[in-house]
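All protein chains but one are shown at their positions in the complex.
So that you can tell them apart, the chains are marked A, B and C in the order they are listed, and the count of residues begins at 1 in each.
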Amino acid sequence: MNLVAEKASPFKLCGREQKREGTIITIGNTSIGGRQLALMAGPCAVESEDQLFAIATYLKNKGVSILRGGAYKPRTSPYSFQGLEKEGLRLLNRIRRELGLLVITEVLDQFTIDEVAKSCDILQVGSRNMQNYSLLRELGRLDKPVLLKRGMSATVEEWLMAAEYIMSGGNSQVMLCERGIRTFETYTRNTLDLSAVPLIKELSHLPVIVDPSHATGRYSLVPAMCKAAVIAGADGLIVEVHPSPSEALSDGAQSLLPEKFSTLLTELKEVAAFTGKSI
Amino acid sequence: MNLVAEKASPFKLCGREQKREGTIITIGNTSIGGRQLALMAGPCAVESEDQLFAIATYLKNKGVSILRGGAYKPRTSPYSFQGLEKEGLRLLNRIRRELGLLVITEVLDQFTIDEVAKSCDILQVGSRNMQNYSLLRELGRLDKPVLLKRGMSATVEEWLMAAEYIMSGGNSQVMLCERGIRTFETYTRNTLDLSAVPLIKELSHLPVIVDPSHATGRYSLVPAMCKAAVIAGADGLIVEVHPSPSEALSDGAQSLLPEKFSTLLTELKEVAAFTGKSI
Amino acid sequence: MNLVAEKASPFKLCGREQKREGTIITIGNTSIGGRQLALMAGPCAVESEDQLFAIATYLKNKGVSILRGGAYKPRTSPYSFQGLEKEGLRLLNRIRRELGLLVITEVLDQFTIDEVAKSCDILQVGSRNMQNYSLLRELGRLDKPVLLKRGMSATVEEWLMAAEYIMSGGNSQVMLCERGIRTFETYTRNTLDLSAVPLIKELSHLPVIVDPSHATGRYSLVPAMCKAAVIAGADGLIVEVHPSPSEALSDGAQSLLPEKFSTLLTELKEVAAFTGKSI
Partner (left out) sequence: MNLVAEKASPFKLCGREQKREGTIITIGNTSIGGRQLALMAGPCAVESEDQLFAIATYLKNKGVSILRGGAYKPRTSPYSFQGLEKEGLRLLNRIRRELGLLVITEVLDQFTIDEVAKSCDILQVGSRNMQNYSLLRELGRLDKPVLLKRGMSATVEEWLMAAEYIMSGGNSQVMLCERGIRTFETYTRNTLDLSAVPLIKELSHLPVIVDPSHATGRYSLVPAMCKAAVIAGADGLIVEVHPSPSEALSDGAQSLLPEKFSTLLTELKEVAAFTGKSI
């Protein structure tokens, strides 16, 4: 077993030893890391104006405050749909203005940081980029929250060190997102490492978000893992919701139908209340 | 992703398709798989009469009904403490008679099945033996419940197939125990695959127990993972409790002190109640 | 990185510190661990008298001295072919008497050790049983060589400790077999850890055999991995050969056709000669 936790912490900025109370990131009326459970929901990718406004309106009516949706999609194959790119960003920005939702979307490289930052409230660093240190350093110069997804085979130590890269640049608004690690199991897309939630809480003062959609890759497992994440101490969830998963341009198998999301939301409010939090 | 679940199930006996309602295993007043949350607690190994009776009395007074404790210990090194063996079984049998607790203990091979079976209420098959098919077949001839731990790198499919080995011998009293899988992460001893709980519930009618002590290897993570397991749908928990973890002959780092276990128990009663179960 | 190698070795019997020169296991005219490259070849399972004698005669004519073939097969599913069992052992014994070949076959449990030992020259412990310590201890009482396959997720340290279990019982004729470890890669059945060969040679004096058939699960990769294993210092190879892979009752995809094996054999003789060994 790694005994880093027992030695002097190597985490100079994100370490719990540096700051006993948990970091709370505030964006408008929403705060992440405190008594509010942050709920980020939406489609994997922004696919069209109709799709995005329909799902965004639905989620807003349900009380969700943060919309997720990718304009730039990192895809294994160069021949797969890569996202609507600039057009996707424009649509996300309209969602912010017209519906008043907060938006989280992924940034893929340094060139597009500025335009992505202008079109969203939280920038997401994907798993494949967790150790793209040039990107992390640039994000350290922003004054905007960053959600840092764990790399597919990143240890907790490497993950926290990636947060150090952002923070050492001056941006302390970092939240960590556990999204499953790569293992030998093939029933699930990845293996959700839920014990990382209390472990991070020991080692660091940063908020922790859990992504059960990418972790499991199976919509039927998402509700149970959402509830378990909240009980385990997660500060928020990021969940894929799609009006027609079988037609989704990416990740349909792990997306919840709106009605299933609605049921989940009701349950999550109860679980959050049980833990002394609210949605 | 493995699509076995969508095809005709290869699980002829343990498959959910074969039996829609969940299996309930009843031992005396205790039942596993129904509305009761099964709590198995105790030391990793039976170390002495004093140690065992002290912790067993403590747990009984707290309302725990199933004592765990190893008489035969599978150790990586032949030079490590291997358990009290027959003397350990005698002590466990006295616990059953004198304190009225149910006992679960590990069986390591076919030769000792009978004597182990006489000294306990549930036989545990450890991770290292999950694919010891000769042992599994012999256990199939018993009329006693078996807890089958997941192998360190066993897929869910292999694990359920191991249950088929026991069941096809005639013993349908099988419960599955998720105890963490082996990954690259070194902060934790193993990686608890909590998504296996709802997945098994989809695929099989067998009860699922979670062992957060072996999964995490760190006592500080055990309470959060216990609570998360219950919310995720586990039918029970198996937890290591030791009066003096630093002096334990095995697995001290993952054992809870009695007072920490007591606090956990209070919380677990609330979580169980929240899910409509009782302890 | 694990620094066990730099500390006092925990390997009291198999450790290189205990015995500088490599162990040589001699069976009749064949020796394993010295200047001879041990070649074990044959079908995954003994399927019938005709199949076995045909392939055995072929291999004998090619100069192979050790026939592999399973009479007891550990299968993931209880509903798959489990081997010919006693009948398979009888056939293997006839091969020894009638063709004069040495035979290696798997032993699955303590009950059958004696009858398996009577029918073969080397007992094989499969991956699933690498930490079946009761079996290992019984094998420690035999006066017959044992080939110990690495567990699917066993570390090198655990593997050598398993060898200690056999040796501490009094049997020092142990050889280790690398057969691939379980990883996330799905193109190959397992991932052959060839660096384990020189590592074991540093840490231990025991002979090391490599099984490229099970490691890769693809016959087309077997020749390259056989040759690489020899260059890396392996003392022997165990290779699946089947006259009709597509009709094999198990593991057809990884079996070589006799003519491909013949070509490989020619190449292996050259590689062995290059390293100063002979077949």
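Here is the rule we use: a contact is a pair of C-beta atoms (placed from the backbone, for glycine too) under 8 Å apart; a residue touches a chain by one contact, two chains touch by 3 or more.
Quick caveat: nothing in here was measured; it's all calculated off a predicted structure.
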What shown chains come into contact with the chain that's not displayed?
A, B, C
Of the listed residues C:Ile66, C:Ala229, C:Leu264 or C:Ile279, which contacts the missing chain in the full complex?
C:Ala229
Check the options A:Gln18, A:Ser48, A:Ser134 or A:Ser278 and report the residue that touches the missing chain.
A:Ser134
Of C:Asn93, C:Thr188 or C:Ser262, the one touching the omitted chain in the full complex:
C:Thr188
Can you work out which residue in C:Ser220, C:Ser244 or C:Thr266 touches the chain that's missing from view?
C:Ser220
Suppose we count only contacts with the excluded chain; which residues of chain C make the list?
1-2, 4-5, 153, 155-157, 181, 183-189, 191-195, 197-199, 202, 212, 215-218, 220-221, 224-225, 227-233, 253, 270-271, 274
In the complete complex, which positions of chain B touch the hidden chain?
153, 182-184, 186
Those residues of chain A which, in the complete complex, touch the missing chain:
10, 12, 74-79, 108-111, 128-129, 131-135, 137, 152-153, 157-158, 161, 164-165, 168, 182
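We take it that only the chains that are shown with their structure count from here on.
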Chains in contact with chain A and with chain B: which ones?
C
How far is the middle of chain B from the middle of chain C, if each middle is the mean of its Cα atoms, in Å?
34
Find the geometric centre of each of chain A and chain C from their Cα atoms only, then give the gap between the two centres in Å, rounded to an integer.
47
Give the residues of chain C touching no fewer than two other chains, as numbers and ranges.
182
